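Entry: subunit A
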Amino acid sequence: MLTLAIFLPLLGALALVALPGAAEARLRQVAVAAAALPLLLLLAAWWRFDPAGPAFQSVAEAPWVPSLGVAWRVGVDGIALAVALMSAVLFLAAIAWPAETKGRARQYYAWFLFLEGTSLGVFLTLDLLVFYVFFDLSLVGMYFLIGRWGHGDAGRSALKFFVYTLAGSLAILLAILGLVLVTEPLTFDMRRLIASQPLAGLDPRAGLVLLGFVIGFGIKTPLFPLHTWLPPAHVDAPGPASAILAGVLLKMGTYGLIRLPFSMMSETFARHALPLAILAVVSILWGALVAFAQRDLKRRIAYTSVNHMGYAVLGIAAAGAAAGNEAARQLALTGAVVEMVAHGLITGSLFLIAGAFWQRARDYDLQAYGGLARVAPRLAVATILAAFASLGLPGLAGFVAEFQIFAGTFAVYPWLAAIGILGILVTAALFLQMVQQLFFGDLPARWQGFPDLGRVEILVLALLLLLVVAIGVYPAWLLTLVEAGTAAPAGAG
Partner candidate 1 sequence: MELKDLAFLALAAAAAWTGWRVFRTDSMVRASFALMLSFIAVGAIMLLLAAPYIGIATVFMMAVEMMVMALFMVMFMMNPAGLNPMRMVHQNGLAAAAGAGTFAALTAAILLSDLPADPVDPARPVIHDLGIELLGKSMLIFETAGITLLATMVGAVILSSRSGRYGPADDGALPPPLTPGGRPAGGLPEDGP
Partner candidate 2 sequence: MTLATVLIAAAALIGIGVYGALSQQSFVMLMMGLELMLNGVLLAAIGFWSFGMGGAPEGQLLAIVAMAVMAVEMAIGFALVVAVYRRRQAETTESLVTLRR
Partner candidate 3 sequence: MPVGDILPEIALILTAVAILLIAAFIGQEDHWLAAPLALAGIAVAAALCAGQIGRAELTFSGVWALDGASGWARLLILAATAATVLLSPGWMRSDRRHGEYYTVLLFSALGAMALAGAADLMQLVMGVLLSSVTGYTLAAYHRNWPLSVEAGMKFFLVGAFANALLVIGATLLAGLLGQTGYAEMAPLIAGRGSPLLLLGLTFTVVGIAFKLAAVPAHSWMPDVAEGAPAPAAAFLTVVPKIGAAVALARLVDLFPVDSVAIRPLVAVLAVATMTLGNLAAIWQDDVRRLIGWSSVSQSGYALMAVCVVGLSAAAVPALLFFLLGYAAANLTAFAVVVHLRGRTALGDYAGLAEARPWAALALTLAFLSLVGIPPLAGFVGKLTLFRAVIDGGYAWLAAVAAANTVVSLFYYLRVIGSIYLRPSGGPAMSLGRWSAIVTWLGPAAILGIGLFAEAGLAAFAGSELLP
């Protein structure tokens, strides 16, 4: 079933490429259908998911490269399922979003579906090598989406994105090999690696492997100071691609951190968690402060991703170090996972909104706008809701995540948590200032005809924001799922 969820979008992409000369609207319908199917399949997987059952469920396995111990293995725990569900939702939203396809709708939707397949692959696979395969393939998809349908200096941004993140993924590849090569017989099966903790006690090597993972996933996440590929990529990408980049691709970094070093070498991870946590706090503050200084709408949102992913990494690091304090460990880790989900939905919406701005006005400069609430009230409401969710207002998804992260972290690193919450304040200021600049005050004459959100756009944003509110008001349905994944002590056995 999960296999099907990965391959349906890929097949959809192929079908689109093969589908000759269809109209753009028709192509979009096909793409939306192809994107909705995996979501349905994942919902079915969720339906069947038993929180009290074994760690990984819906497992399927088929041999692929037995001589390297590589196989097609899929399966989900609570964490993976939560993130994958969020990704599927976001992909559906991004594909349904009425984007500018520059007359190449076929390729546009094909690349999106390709990216969806690979992204789901990253989250659903249980094989380390397959994980890496999908991890890298997602770069290719995103490169073309940014490069071909972006604007501004899209070619250069896409290049930087690809080169920078490939550097990260190569670090991961080396680390994976360093981790796996000590197993006997050679295996890339995540479950066995988690159970056996192959590098326990091999210190210099384990440290290096961890460094590789942290660098690789740190670039992807992105963690200060490895984040500088992010703003140009976001600014020049088309809105839906930005939404996917922030909502799904960044999650691969944190998901990878949880799935690989956190689970497979928990002892080493715990020993080196403090520097990672410090880095996360620096990311939180840095991302917030730098975002605050941006005059460009999309850059500002982009930097808040640095900030938010810093929260997630902080939670992961704290959970990794919280040996013996099971409650705090689980709280921090759950918070990190919920942050991933919440950030995906929230920042996805924000980037879609930013895309709406570009489509209407070809300008990201905040100073150029003002008083838009007069002509685009629906856009204003959606933006304000998303902004509040992003700044962590209770009742919305971001709060649930950040609160858990900080509560869990405080038990381990009180000082870091205390410093980290300053980020909440700065994000509040920067988002409200942004909202104020865009929507309030006087309406410049040239935006008199600024169109409000269209029907499809409203539907898409409503779907995302509804989830944000649902998580914020009553997150139990999500937390039950996530905690099924975070409950099992890392490296048990």
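Simple rule for what comes next: a residue touches a chain if its C-beta (ideal position, glycine included) is under 8 Å from a C-beta of that chain, and two chains touch if they have at least 3 such contacts; residues count from 1.
Quick note on selection: all candidates are chains of the complex that A comes from, given by their letters.
This one's a predicted model, so the numbers in the text were calculated from it and none came from an experiment.
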Candidate from 1, 2 or 3 that touches subunit A, complex-wide: 3
In the complex, subunit A residues that touch candidate 3: 63-68, 129, 132-133, 136-137, 139-140, 143-144, 147-148, 154-155, 158-159, 162-163, 166-167, 170-171, 173-174, 177-178, 181, 208
